[in-house]
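Here the complex is missing a single protein chain, while all its other protein chains stay put.
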Amino acid sequence: MENHKMSVDTQSVAHPKTKGFPAEVSLNRLRQFGMPIALIVIVIYFSLASDVFLTGQNFRNVALQAAALSAVAVGQCFVILNADLDLSVGSAVALISVISAMAMAAAGAPVGIAAGLLTGAAIGLVNGLVVTRLRVMAFIATLAMLSIAQGLALRISKGVPITGIPGSFADLAFANVLGVPLPFLIAAALVVLGFLTLHFTRLGRNIYAVGGNTEAARLSGISVSKTKIAAYVVSGLCAAIASLILTARVGTGQPTLGASMSLESVAAVVLGGVSLFGGRGSIAGVAIGVGFVSILSNGLNLLNVSSYTQMMIVGAALIAAVAADQALTHKK
Amino acid sequence: MENHKMSVDTQSVAHPKTKGFPAEVSLNRLRQFGMPIALIVIVIYFSLASDVFLTGQNFRNVALQAAALSAVAVGQCFVILNADLDLSVGSAVALISVISAMAMAAAGAPVGIAAGLLTGAAIGLVNGLVVTRLRVMAFIATLAMLSIAQGLALRISKGVPITGIPGSFADLAFANVLGVPLPFLIAAALVVLGFLTLHFTRLGRNIYAVGGNTEAARLSGISVSKTKIAAYVVSGLCAAIASLILTARVGTGQPTLGASMSLESVAAVVLGGVSLFGGRGSIAGVAIGVGFVSILSNGLNLLNVSSYTQMMIVGAALIAAVAADQALTHKK
Amino acid sequence: MTDEPASPDDVVVQVRELSKVYPGVTALSNVEFDLRRGEIHALIGENGAGKSSLIRILSGDSRPSAGVLRVNGKLEHFSSPQDARRAGIVTVFQELSIVPALTVAENVVLGNQPATDLLGRIYSRRLARERTRSVFQTLGVSIDPDCRAETLSTGEMQLVEIARALLLDAPVLILDEPTASLSDSEAARLLDIMVRLRNAGKSLIFVSHRLGEALKVADRITVLRNGERVETRERHQVADTSELIQMMVGGRLERLFPTPNTNIGGVLFSAEGLTRRGKFEDISFAIRSGEILGFSGLVGAGRTEVMRSIIGADPLDAGRIVKHGVHFRVRDPRHAIETGIAYLSEDRKGAGLVLSLSGYENIVLSAMPRMFRSGYVNWTRVRAVASEIAQRMRFRGQLGSMTSTYSGGNQQKIAIGKCILSGADLLIFDEPTRGVDIGAKAEIYQLLHEAAEAGAAVVVVSSELPELMNIAHRILVMSAGRITGSFARSEFDEKTLLAAAFAGHAGANDKAPESLAA
Partner (left out) sequence: AGKPKIGIAMPTVEGDWYSAVLYGAETEAEKLGYEVVVLDAGGFGHPEKQVDQISNLIVQQVKAILTDPIDPATLDGAVRTAHQTGIPVIGLGTPVISANIEPDAAATSSQCQLGELMADGAKRLLPNGGTIAALAGPPGAYWATERYACFVKSIAGAKIDIVAERNSEEDPATALSIANDLLQRFPKVSLFYAADDTYGVGAGRAIQQAGRCGAVQVLMAGFGKAAEDTMRGGCAQFVVAQRTVLIGRTASDLADKLARGETPASRLVEVPFLSITPDHVGEVPLADIRQPADWKP
């Protein structure tokens, strides 16, 4: 007999890796250490440095400002977990703003909201189809969509803002529920919904599997295309919600709305510990990433730091936060 | 009977699978088919549709316009092959422009050029160190650097252009050598140099290895950090060359120069068939990617397509080109 | 030869005139193959013979260039593994397909996640865990379903994949080298399960380079050579492994193991008190020039971890290393290569090879600094040097194409070639013959022998005890992170070695599994 290898009934052997608490939990804990600490550090710093930072009014401010970015980041997180990328969100927000504002002006807020959501889903669907069926790399596909949606938004709006949005809709942006701004509640609900979807549905688990190892997922019979398309549609819907929030805030349909959101949302997601290579990270981290970016910018404004200096400080703070996170995580 | 295992001399057996041409060549050929074809298609189309497209003057134009983007894309290609990303090039170009213009105004063109190159190398070095030593993800590290360099450029220049560049330097941008614009020659030389470096030096091969499988490269004795840092420095130097070309063209040191180059250079590289996940692709493809983008935009301008429509056409053309490329490449 | 067609309703999977051509490579030509209901059909052949290519077509992962495939008499054109699953064919592929960041339980239910609601949308962690536990129990493994898959050793990952396939309870189960990284008891258990499934009427295709396994469980055996079917035989028509080998390679037989080198020099390398907390403790050993030192132990004993720390891939908490009388600390793998220590990883896909590069480049990867001091790479030289090594390794394939297209065994040969070429005089080989055909094994043993003869010190980590007993001058046994025995060649004895392997597991049931008692 040729195969006299030695081994043992492993059931009886204590395994070094199964000792202590499960690896999943410990890794997640560590992974979620650094950024929350960075967030707490800047909150403490700003509280000491500015006397208006730690007020209810300012927190409502920050919450309101962070709402749209959070919404976009939730969708972006789905796509990035899949090892894809959605750069189109920036102008998807603009296109949705224009279309829903026109629909609202013509047929009222509910129709406008529906039109916005539909547009978002359609953009996501096209992105997903282009990436899966035409096998165009996500970067190019969504950059192309960024350009297409921008052109379309400008064409439809003829380059100028759309006015005539019902005041009742615009007022929603300023509504508070139990003292909390409504847009923030919507965004928070979206984060929770995103979390639940990613962790407790088969779609969510498939997204992690496809992002973590596409080949393994495919060989195990998971439909990679369907999973990717679903993630893009989620991203489109989230962009629609963000767009509606922003449209209500500025009170007009804007063909240039949210241009910086493509990169910002990716940054927030990556900052939250989600790997651009897919399959790793959690939406809880993303919320912290959005919080970090938003509070940083709010705090610097409260300290009345000049714009140019702010740019430098924001850059340095991003590096410092992630470096601290990494130092805490891999203490090899 | 355990040791009496047998074997046979298989060297004498003819192998059917080594018939035909080597797979290496065929794979590369296929990979390089789609985009050149797309490029040829648009060139033919524009030649038929516009009577000025196929003129020497227009080709000089395109060559001049493509020069800076090519230079940046060469550096970006080094970084992306390494499975990293350099988003900082956009504002690196601006910062280098401001610094070299100031140096030139004070001490003449040679000093200014040296200052520009040094600044570029320094930015690359910092990027590389932040990515490798502080283990900050490339996306965040270079996005942070984008912000820092932008802030610095605006601060140094106080937000206004730096004038006083020697006319002799500015004239270089409009100089022709044997009828070919000098900036284009410089960019072309850079592409060739990049190609040679990637294919015929250890650094180049290490970049492919690290990008292809970081762990395997590390265990094989390749210094991952050094390789990554070197790629970032190359990217910084390329950005410096692009910045000097642009500075000469606009005749002033501009604190907002080249802002779109971050995404454009990544797009050109990806379009050229280089994988964002590293290790695959060639700089020849990148040259074709830059050519495609530049000629597309030039042709659409000549056809007098309205700006909004152009945005949509550019997006659609990107998708079409890549989809065609993919359809030709993977015929599984 | 039993080639007469079986009665149609007996045949579950039928393949006729199947060919598969890759650019420049004919992986399969005109292959005929039948899988009957309720049989275990072994598929054997050298590395690159086309076994996995056939399996990939049967399981919908790739499409044939020509030929037909029928499942239960119905013509099928699979376009994805999903299609094959729907038709009742489930496969464990040769290359591991594990999602590292997910838990073990999630990997086991991958593609088949249990749901709690009627629509099947809500994922049930509890059910996933339960199902994982129960299938693990059948397999006799004790991996925690909640730990991350990336922390598993290669063998454990293999078990997870097998569990995934078993859970589906499909009528046709295909296993491509499932035992390559399993230890004997796990492999034996798997073979038992296969027999049970066969007896329950399932059909199985089984690939293995361990010919003994094929002879033990198969009802029929098909031999492939160079992409063609040599023949299919009933089990009782095959006398022994040597007959199979003859069918596989179609030629003359020679010895598998070389006579050990007798020219042993002075101590070349020694490790003193190496410790990495939680992984291994107080590992000390010395190795002389010309010597082959075997490392034996159970799966998860910590051998790989020790080797990785020696080359600086993982940190050490304590201990030091002495080479040629100089003691130093290895900073990183590059430093290890510079000081003449080369390492072959047990995980060739993850840590051994750059699959996107050609074979040429992988072979010279570690030797580059030595070969091209100026930094300029001379491709003519690369090709010449790499071709020579590949020829010595009896590599079959095209060195110029991407390594990802090579058969598993050929990839292994490239990885070994890289270590040999690095010019190191301490060679550490972790499972060097995993997934390698028997002819190539002989070749690898010969290479190890030659390296030792040329004065190198060779460390071989292997789970195959007979292999170590035949090639090593000495064997160290590790158990639960400690060295529990050291044996000179004259003391080699399976029982003693096994006892040492169990020594570290106090409180465990200390007797060797029955499968080894015979």
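Order of writing sets the labels: A, B and C. Residues in every chain begin at 1.
Everything below uses one rule, namely that a contact is a pair of C-beta atoms (placed from the backbone, for glycine too) under 8 Å apart; a residue touches a chain by one contact, two chains touch by 3 or more.
These numbers were taken from a predicted model, which means no experiment stands behind them.
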Residue of B:154, B:210, B:230 or B:284 in touch with the missing chain, whole complex considered: B:154
Listed residues A:40, A:160, A:189 or A:327, member touching the removed chain: A:160
Where the unshown chain meets chain B, residue by residue: 51-52, 55, 57-58, 61, 64-65, 68, 90, 150, 154, 157, 159-161, 163, 167, 170-171, 173-174, 246, 249-252, 254-260, 298, 301-302, 304, 306-308, 310
Residues of chain A in contact with the chain not shown: 50, 52, 55, 57-58, 61, 64-65, 68, 154-155, 158-161, 163, 173-174, 246, 249-252, 254-260, 297-298, 301-304, 306-308
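Everything that follows uses one rule, which is that only the chains that are shown with their structure count from here on.
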Inter-centroid spacing, chain B versus chain A (mean Cα positions, whole Å): 29
Contacts with 2+ other chains: residues of chain A: 1-2, 4
Chain C residues counted as touching two or more neighbouring chains: 241, 466
Residues on chain B engaged by chain C in the complex (per definition of touch): 2-13, 15-27, 30, 199-206, 208-209, 211-213, 215-223, 279-280, 332
Chain C - residues contacting chain A, complex: 59, 61, 80-82, 85, 91, 93, 97-103, 106, 110-113, 115, 120-123, 140-144, 146-148, 151-152, 164, 179, 182-187, 210-213, 241, 278-279, 296-300, 302, 315, 463-466, 480-481, 494, 497-498, 501-502, 505, 507-509, 512-513, 516
Chain B-facing residues of chain C, complex: 22-27, 29, 46, 48, 62-63, 226-228, 241-242, 245-246, 249-257, 311, 313, 332-334, 336-338, 343, 345, 350-358, 361, 365-366, 368-369, 372, 375-377, 379, 394, 396-398, 400-402, 405, 418, 422, 438-439, 441-443, 466, 470
